[in-house]
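The complex is shown incomplete by one protein chain, all other protein chains being positioned as in the whole.
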Amino acid sequence: MSLLFDIVLSLIVVALAVRVIVAEDGFAAVVSFAAYGLLVALAWVRLYAADVSLTEVAISGGLAGMLLIGAASRLRAIDARAAAQRSGRGVRLFAALLSCGVAGGLGLAVLALPDPAPSLAEAAVANLPPTGVGNPVTAVLMAFRATDTLLETVVVVLALVGVWSLAPDRLWGGRPGAREHADPNGPLAFLARVLPPIGVVVAVYLLWAGASEPGGAFQGGAILAATWLLVIMAGLSDAPATHGHGLRWLLVAGPLLFLAVGFAGIWLADAFLAYPTDWAKALIVAVEVAKLLSVAAALGLLLLGPPRRIDTP
Amino acid sequence: MTAAEIFGLCGAALVGVGVYGLVIAPEPLRKLLAFNLLGGGIFLLFGAVARRGAGAGLGGDPVPQALVITGLVVAVAATALAVALLLRLFEASGDVSLRNDPPPAPEPES
Amino acid sequence: MSAVEVSTAGGTWLVLAILLPVIAMLLAAAAGGRHVERIALATVPAGLAVAIAIASGVVESGAPLVYVLGGWSPPLGVALRADGLAAAMMLVIAVVVAAVALFARADFHVAAGAPETRAPDAFWILLLSIWSALNAVFVTGDLFTGYVALELLTFGGVPLVCLDGRAETLAAALRYLLFALVGSVFYLVGCALLYGAGGTLDMALLAARLTPSPTVVVAASLMTIGLLAKTALFPLHLWLPPAHAGAPPAASAVLSALVVKGSFFLVVRLWFAVMPAIPGGAAAQLLAALGAGAIVVGNLVALRQERLKLLVAYSTVAQIGYLFLMFPLALDASGRLLSGGALAGGILQAMAHATAKAGMFMAAGLMYAALGHDRITGLRGIARAQPLSVLTFAVGGLALMGLPPSGAYAAKELLLGAASASGQWWWGLVLQAGGVLTAAYLVLVLAHATAAPDAPLAPRQAIARGRELAALFLALTSLLLGLGGWGALLPIPGGSVSPGLSLDGLMKSLWPLLGGGVLALLLGRWDERLPRALAGAGLGALRRAALVGGGALVQLDERLRRWPVAGLSLLLLTILFGAALAAGGSP
Partner (left out) sequence: MSLLADLLTIVGVGAGAFFFLAGTVGLLRFPDTLTRLHALTKADNLGLGLIVLGLLPRAGLSGGLKLIVIWALVLLASSSASQLIARVAHRGERER
């Protein structure tokens, strides 16, 4: 019964993916993509990966979906012109054949995976106590493979530098996005007044729960970013100017604190990014809090895009 | 057939759909969507690998699951950078086609 | 389960090699304004010192430096390992970064009291991130950390392409980003499969655990092709020429000399460190065949370019091909890759190219700055106005051509030795032909640059001497690289390479210049005088025939660089590689 559910879910996911590619209208493609993201999150639950499911919903379905819908609506004008450059039938057929070949090879590789499967689940659980956290995924992200996570927060900051560097010279340091003028009494403004306290509570809860249950700084950060964007979209608050020092230090605070804790580990626990046993949970939560704020700011600003206007006094 | 195999095959199919879209779709935004489908398929493969490694009271191996979380964040950062580039290119040139740069003007050569 | 790995003495340097530029980058991003340049310039000597410390540590201990991050040893944790290859690459990269930083000060300087501006802010931050990403690629012992480092490298490289904000460069950056992202996810899918097969992503543990199976074959072919796409190996080079030719000169130098080396190095790691147990004879031949294609097409199309920077970019396409000739030459009799002379030759070639090409891009940029254009037929008189820039170009070209004692000469000797030892004479032939082809564009550019100008040349702007010297320093480094011996770091049979400094050796390596000169005459772009002279000598027909051939190659290149064609090549190559790996085979 549950296998049937998995099969149907998989088929719908693949069908939606095909629709993303073949839909005539670019906007329809993006909407199909958002629906696809939600269903993939369901697949993650079926794979016993609640942490991933939360991330998928918040980051891929939510933030990336929003980003792509915004881009699609702005590019609508030239959609038809681009679509006119469609490749010939022969090329498409050949591409389909090769894509099937690659997918078939991958399918073969999946079916040929060794049995019993090698796994680090036992090693991860056995090494949980010294990290002080109860969620093995958080332990992997913040202790066993903390370097990847550290570099990843740097990747996010760097992506933001890259996005900002696309601004024309004269707008450098200005505010991203257009000034929003939504109806102050409209439903969006209403939502933007009611939701932020709830969003903050949910983000903090996700972070705190992440130590022992599914959740963590990335999921919480995505929700905080979404809340912030809602307030900006409703016109209740303006996007910040990108030259602000407070903003910039906020963006790097997460990775910098992570680095500081990492280097302190060399003296306190004999290795970079090792935590002294008694302090492990406190340090991990502290780093997660800073990361939550930095990730939220960075994700929000990534969605707002490069600076587009400069304040005229 | 297990859930891991089903979603693993689903991931493989998504990779196929994604690469087809990347090669064929003429609009860059569609290519970006295809890239995200491709990425989603790959993450599902990680998920299938994780599910196969269930043990020690866990429903899945936490290491590949954590890798997916890292990968998802990197993928959204990449998408944001690409969207920003795309919109900036649209602003600067009014077109976002990725056709080849026009071949250099033929020079009279005697 | 294997024994727990522990950090070696001096392992902390590896952490610093990755994180020093990261810290600098974060501080620079936060501080902004004038501080950005200061922080970057202060990091350069520190990073150089770290690279030297690591190299001397490896030489002293005679074994790789290891650092177990967080004290969590693999398979659960991540270990950093610096062997001789990594140490040598880090050293060269640090030298190139230092020279680029000195060169870039003029372009990306923020004066006292001036407001913060976009391009300098971005450039220094991106340079630091690229340095950190490369060091991470070199020392990581973990495939997934390699993925994160690759993405860091891509996100650092893409904005460099369009730093000047023109529409053409934005389009080039977008093509680069999309293609590089495809490459990354192909690599990532391989990581998933290898974890499924081996239960770890640690390179050393995987090497011990992997056995030939369909899963490993599919993973290896996807990862290899993904990395090739990011390295821009022919025919997956669609993004490289416009991206490298359109960027500001300091950025071009970084992109061409440094960024492509990251994914190349991961190919080396994958084949030599992760899968030495997987017979890859047929696949290695295929890799080298693509390399040979790159050498021929890249060099000949370079000859047909109108602009100097595009010519240099196409020569990068060709040089990338060189890097892949080592794979079949490193095979042993049973079709397994051995780390020996061929590997040492490949790495030396990468080092030689990094230094020489950075210098050549910088020199081309200076000529552009002086002339206001970089049309090759309009270079007359530049040698008199800017002798140092032209000298840099000449030295860099000679170094790449393999003039002793250059790094490329040492590399060529090692590769030729491996070719004759394994009886693969055809790759030796390609190596020799490559020298002639490299000489061709060198002769073409120098002939134009040293010709007497029709009117005295008035440079549009004065070029600071320091910038010319930074470029010349890099070109000379490449030319003298072979003197280093390198036996302490690279697996060189017999201990060290001979610098080849005999009259006989010099004469032998000048022969390619002659062949190159003929090719340049036949295929290069000249003003009207030359074709008339050739016609007078009765060679007009030959030149016309050569031009038809050249035109066909340019057409072929233009087709291969169209998006759908490049995409189809990517998929086709993936399947071919899978088939070749499944077939196994020995040389």
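Letters A, B and C mark the chains in the order given here, with residues in each chain numbered from 1 onward.
In the analysis below, a residue touches a chain if its C-beta (ideal position, glycine included) is under 8 Å from a C-beta of that chain, and two chains touch if they have at least 3 such contacts.
Everything numeric here is computed off the predicted structure, so don't read it as measured data.
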Displayed chains contacted by the hidden chain, counting the whole assembly: A
Candidate in contact with the missing chain, chosen from A:L195, A:L236, A:I266 or A:I310: A:L195
Positions on subunit A contacted by the hidden chain, ascending: 186-188, 190-191, 194-195, 198
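One rule holds for everything that comes next: only the chains that are shown with their structure count from here on.
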Selected interface, A-B versus B-C, where C-beta contact pairs are more numerous: A-B
Rounded Å distance, subunit A centre to subunit C centre (Cα mean): 32
Mean-CA-position distance for subunit B and subunit A (Å): 14
Subunit A, residues touching no fewer than two other chains: 87, 91, 95, 98-99, 102, 106, 109-110, 113, 117-120, 124, 144-145, 148, 152, 155, 159, 162, 166
Residues of subunit C whose C-beta touches two or more other chains: 76, 144, 148, 151, 155, 158, 162, 165, 170, 189, 193, 196, 199, 564, 567-568, 571
Touching residues on subunit C, where the partner in the complex is subunit A: 7, 12, 15, 18-19, 22-23, 25-27, 29-32, 67-72, 75-78, 115-119, 121-122, 125-126, 129, 132, 136, 144-145, 148-149, 151-152, 155-156, 158-159, 162-163, 165, 170, 189, 193, 196-200, 209, 213-215, 217-219, 221-222, 564, 567-568, 571-572, 574-575, 578
Parts of subunit A lying in touch with subunit C, wherever the complex brings them together: 87, 91, 94-95, 98-99, 101-102, 105-106, 108-110, 112-114, 117-120, 123-124, 127, 143-148, 151-152, 154-155, 157-159, 161-162, 164-169, 172-173, 243, 245, 248-249, 251-252, 255-256, 259, 262, 265-266, 269-275
Of subunit B, residues touching subunit A in the complex: 1-21, 23-30, 32-34, 36-37, 40, 43-45, 47-63, 65-70, 72-81, 83-88, 90, 94-97, 99
